[in-house]
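Only one protein chain is missing; all other protein chains are in place.
Naming follows writing order (A, B and C), and every chain is counted from residue 1.
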Amino acid sequence: MFRFLVRRTLGALLILLIISALTFVLFYVAPRDPARAACGKLCTPQTLALVRHNLGISDPLPVQYWHWLVGVFAGRDYTGLGHCPAPCLGYSFTNHEPVLGLITDRFPTTLSLSIGSAVVFVVFGVGTGMIAAVKQGRALDKIASSASLVGSSLQIYIVGVVAMYYLSDEWHLLPRPQDSAGFTQDPGAWFKGLLLPWLVLALIFTANYTRMTRSQLVESLSEDYVRTARAKGLSRRTVFFRFAWRGAMGPIVTILGLDIGYLLGGAIITEETFGLHGIGALSIKAVRDNDLPLLLGVVLTAAAAIVVANIVVDAVYALIDPRIRLA
Amino acid sequence: MNTPFLSVRDLRVAFSTEDGLVRAVDGLSFDLEQGSTLGIVGESGSGKSVTNLAILGLHDREHTDVDGEILLDGKDLLTATERELERLRGNTMSMIFQDALASLSPFHTVGRQIGETYRKHTGASRHEARARSVEMLRRVGIPQPDLRVDDYPHQFSGGMRQRAMIAMALVCDPELLIADEPTTALDVTVQAQIMDLLKDLQQEFGTAIVFVTHDLGVIANIADDVLVMYGGRCVERGTRNQVLRTPQHPYTWGLLGSMPSLDGPVDVPLSPIPGLPPSLLNPPSGCRFHPRCAFAEKVHGGRCATDSPPLEINGGGRGTACHLTAEQRREFFVDYATPQPN
Amino acid sequence: MSGTDPLLDVTGLTKHFPVRGGFPVRRTVGAVQAVDGLDLRVAEGESLGLVGESGCGKSTTGRLITRLLEPTAGKITYAGQDITHASRKELAPVRSEIQMIFQDPYASLNPRHTVGKIVSGPMEINGIDPKGGRERRARELLEIVGLNPEHYNRFPHEFSGGQRQRIGVARALALSPRLVVADEPVSALDVSIQAQVVNLLQTLQRDLGIAFVFIAHDLAIVRHFSQRVAVMYLGRIVETADRDDLYENPRHPYTRALLSAVPEATASDTPPRTRIRLTGDVPSPLNPPSGCRFRTRCWKATERCAAEAPALVRVEGNGVGHLTACHYPEAGRTMTSQAAA
Partner (left out) sequence: MSISRRNFVIATSVAAGGSMVLSACSSGGGGGGTGGSGSTSTAKYSAVSIGTADDSKGPAPEVTGARKGGTIHPIGPDDFSHLDPQRIYYSWNSTVGNLYIRCLTGYKIASGGAMKLVGDLATDTGTMSDDGKTWTFTLKDGLKWEDGSELTVEDVRHGIERGFASFTTEGATYLQSALTGTNDFRSVYKGPYGGKHLSSVVTDTAKKTITFHLRTARPDLNWTLAMHSYGAVPVKHDTKEKYDKDPVSCGPYRIKQHSVDKSLTLVRNTHWDPATDPIRNAYPDSFVFEFGPEGLQATDRLIADSGGDEFAVMAYSGVPAERIQKVLGTADLKARTVDGLLTGLYYYAINCKRITDVKVRQALNYAWPLEQIRRIYGGPSAGEYATTVLSPDIAGRVKFDIYGKLTKPQGDTAKAKALLKEAGKLGQKIVYTYPQGASDAYDKTKVVIAAALKEAGFDPVVKPVESTSYYDQIQQIDNQFDVMWFGWSPDWPTGYTLLQPLFDGTTIANGANNVSQLNVPWVNAAIKKDAVIADPAKANAAWAALDRQIMEKEAPIIPETYQRRYYLYGDKVGGGEFDPLFSAFILYKLYAKA
């Protein structure tokens, strides 16, 4: 397992490097000039040049990228803003906040949003999937499958806004979702604050998990070793959970890992709908403000989340199914 | 005659599918004594495997209706509750399958799977169950059983997996073992080893065995009595020698004629049974073999196509379901079967 | 064995599949020695049986002969032309003369093509237009293999296993080949259907004079079909001879053990043949035993067997063309043959 992790981590670093270079190039392809924003109303060419110098974007592209790279690995000194320690992702063009600080400050919101909604769609999705599989073909199966299908076709920004309007504003059942109450200080408020976004975000994923769980369980229930287990006299319940469920778990864990990796990159629509300040909201700001360091930071966070999710998923899959040998 | 250990009376198994009712087993009866082996032979679609699953009650109740009678030690399994069946399965009666790799769980070690059955029926501790598993693995001839007990099925070779499955089936010393084509997927040398193993275990444990296969050679080697199935029905029964040396039913002749032998004449072509196996959705009327039977028109009044011949059983359990008279059978058998030595 | 030039002449045929792994860089760490120095000859119109247990390399040999796989070493000569490393272009003329029949009737036919297209496929690919058109030729072929020509526009899923195998045979005959490699053509079929296909192949060989390499694990069927038989064990031929010599006078311990393990349907009251039971399983081709590869399961193996691999030669007491690769070949004839004499 260790060798597998080492090899895959090296691969991951390479991927992140390539993505960062690509983002750099793509940023400068766009016709907009980041310096104009900080140049004030009467923007004389001299001021513009000074701003470019301050932002460090007056050097040629490769030099800029090299400085950025050195910053990431060895830290970097900025005139006036002082030294930025080793994993230094630079300072945001607009508010000169350290990008790493912005991301670590926003990540807990995205993390709690992703994990929370993951719990919801796993419980509901897999739950209904199991019921549908056990009660295959009968009414309950049809209801469970179609209900989750309807759920997933709704759009966050409609359901979210309507839900928020009624649940928070009209009936005051739930407080307005906001991420200010950190988990540690006040878990109660944190939970109530994020309950609505969890439910709404989970809506989309539930159907996938219902359908997938149902088909995986139906398939593994028809496996020979399940029949052997019953031939050994084990009860239906034991057979279901110890054998059929174990067989179905592999693919579900894989998809779950990838989905969480995707969510950790920032659920932009959900964060916007509920006014949550997660990585998603940060990425919108980065794009709108032409903020290269912040953009790089956000893109790399999302990419890292997905790449790590992939590695974890492969490792977990090998734990579930002994037949798989990690290269 | 004391009551037979296992007796199946007029067993019918039918599946409801989208295209209609599939009558896989259509009135099958047989008995099995303690310590003896009944060979059930038949081609695919003859209903042999369905019978096994019916005995263990493993059919899906919604889509299958099973009726008739299956008495195990006097107790009718068809009316037993699921809980009662669970107590019997793996304890009093157990089953081994053709493809051991698919039939053993890939997620659990061999030792755990064997121990599981033992613990379920004897309430033994995990430690005792493990010791029992090692013991059983040694008994079925697996080298270094104390090491291999912690291996997974995919780490075993074909032959060893089959042995592990047998160990699992016999761990609670069952009185009845149902074997569904256990050697078909094995190479001939390994197949021989497994058959020897089953015969030794039968002597040692006195287990009654129902051995299902399509290979008459395997039947000849292991079965005491033989039952030939075609289209969900029994067409011929008797002891091994009776059925193999003096077969009465044209289908049995056809099977024997289709098999090349190691020392028979070579230049004479095989005499196969023409046509295709019967469809179970709308089986042929009357005797289900009549469309492929070379002697159907020999029976006057074309009764083969109209009414299905009953299985007449004489005293010794010998029986055939065919309208041909005994005289006609003797005469046709002689010129049909190629000259068989001895 | 006819003295004339053999249709197919294979010497030292070897195929090793590389096994990759290792850390941190993936490289070849071993090789599965599927076929390891095979010599065999097939004359025009002759049928050679290739028999052995799973993992002995018989299917790989079949794929090497039809050049679906490229050999690691050795030479394959077909009708005087060396096709060992021939490129696709060079193989073209030869390709139409060597055809193959596969084991699984369900997987070897394209479910989306009609029977007609399947059978006339080879003609299209090789651009051959028989007189009277391809369709007529295809219908003719269906008739030859015992199928109703009206089935021309039907799809494979509408046929039984046996019928599909016949379609496979018809496809193989489309280009009137001189050599057909049949890889376990009947082992997936029921006994009665099996016999029908074996009879069909026999009549085709007799009438069309096609040379066959008949690969199977069922010794009885191989005996029935082939004039000469080669027994393989772990990538090597341990014994090859004419049919009667091999079945009645097997000299190699493995052949003897194989024959004794086959369950015979002709139950006779006389005591069964000398029962030889091999212990253990076929070793892994990743690192086969040194010297004679059968030594780990042979009851009379000695140090010499481990040190020196026995050559495939005509040992003393063998008929013409009867070659055995064993330092201590078995003596005398088998029980059955004595009884028959």
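Some observations on this one:
The criterion applied here is as follows: a residue touches a chain if its C-beta (ideal position, glycine included) is under 8 Å from a C-beta of that chain, and two chains touch if they have at least 3 such contacts.
This one's a predicted model, so the numbers in the text were calculated from it and none came from an experiment.
Within the whole complex, touches from the chain that is not shown fall on A. The missing chain, though absent from the display, is touched by one residue of A:R3, A:R32, A:K142 or A:R236; that residue is A:R32. By the touch definition given at the top, chain A reaches the unshown chain through residues 31-33, 36-48, 50-51, 53-54, 79-82, 94-97, 102, 105, 165, 168-170, 172, 175-176, 179-180, 275, 277, 281-282, 285, 288-290.
By definition in this document, only the chains that are shown with their structure count from here on.
Work out the mean CA point of chain A and of chain B, and you get 55 Å between them.
Counting partner chains per residue, chain C shows two or more touched chains at no residue at all.
Residues of chain B touching chain A in their complex: 56, 58, 82, 85-91, 94-95, 97, 99, 102-108, 116-117, 120-121, 152, 154, 165, 168. Chain A contributes residues 223-225, 227-236, 242-243, 246-247, 320-323 to its touches with chain B in the complex. Listed in rising order, the residues of chain B touching chain C in the complex are 43-44, 143, 157-160, 187-193, 195-196, 214-221, 240-241, 244-245, 254-264, 266, 269-274, 276-277, 340-342.
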